[in-house]
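One protein chain is absent from this view; the other protein chains keep their places.
Coming up: chain A.
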């Protein structure tokens, strides 16, 4: 049976599934329940400086985007960092860690952007027994207005500076949590590495308004008739997160920098995808907030079964897809496929036809008796028919062998060649004289 024990930048946990710093990790009672349910680690909800704690709104903190049957696809929140006194959190962290020495317990931190503040908080958490710190440079709402959270994460120089302070004033492993609310995630990741970070974690939440109340004309969640942008998370943000993880994993300047993957991880499969793109472990929040802590049990059994079926170890999985993430210009322009409709599996809904005829390449013919056939002379292999088909595997893409005639172009399929050498490319390396 596959071994799921994880060692992420020296922090050991019985499995790679951590709860992200968020509402579920704000209190001892929650974290104990999480560990009882089987979570490998917890990043304690962000602590701020000593003194009067932050306050939260007393109206709704969350907005939601639903799929069918009220399935939660995304949640945004306007909750700030912990609103409980620092000493209470420190006492509880110590107590939990004492009782769960085998689990990872990381403390998320967010204090003003000056060395003294960071030095002070690091000193205060020193004897909690925590395994590491995560620097919250990601939260896009509320705290950013006060020069913290994503306000730091959006300026690579600040990331580097603060990370350096942390490494200077603490021996703890340091994870830098990145915001996705930037144009190029590689820059903050590079800054974190320059500052000495042991790892980055990403993504934090995405700036968002989940919906607008069309009676009140106010963004949701609505607080007394007004709304503010919040941080979006859950399954809806996973594609954004996967891309950012991959960008850091394949960037020569950050290659090898450990990554803790975050962003809409709901099932073992999501976790495996993050790991394949280079995440050494994963952090989860929305899935737990939606279904409770028990979801980790499916993640554990699922990942184990997958690794067993593949007969690979977890370290074999981590980063395995990274070499296959490339730039568009290196994609094989001679690779040719054609859609094939399995007439026995087809239920004749005609969605492929509507999609292709209305919005794509008019490459599906509708014949008497609602028989839908691909016209290979028009099919550009865009895949849209397959994507909208409600029957799994009814439409597949057939790869044309090299030498086979592509009915659309009338030309035989040729071996690998990409844009860099394409005759239409003005920058083509083998451009004609």
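Observations, loosely collected:
Methods note: a contact is a pair of C-beta atoms (placed from the backbone, for glycine too) under 8 Å apart; a residue touches a chain by one contact, two chains touch by 3 or more; residues count from 1.
Throughout what follows, contacts and distances are computed from a predicted model.
Chain not shown in the complex: UniProt lists it as "Glutamate synthase (NADPH/NADH) small chain", one of "Iron complex transport system substrate-binding protein", "Circularly permuted type 2 ATP-grasp protein", "Glutamate synthase (NADPH/NADH) small chain" or "Tryptophan halogenase". Touching the chain that is not shown, out of A:349, A:365, A:380 or A:397: A:349 (per the contact rule at the top).
Residues 68-70, 347-351, 353-354, 366, 370, 390-391 are the ones on chain A that touch the missing chain.
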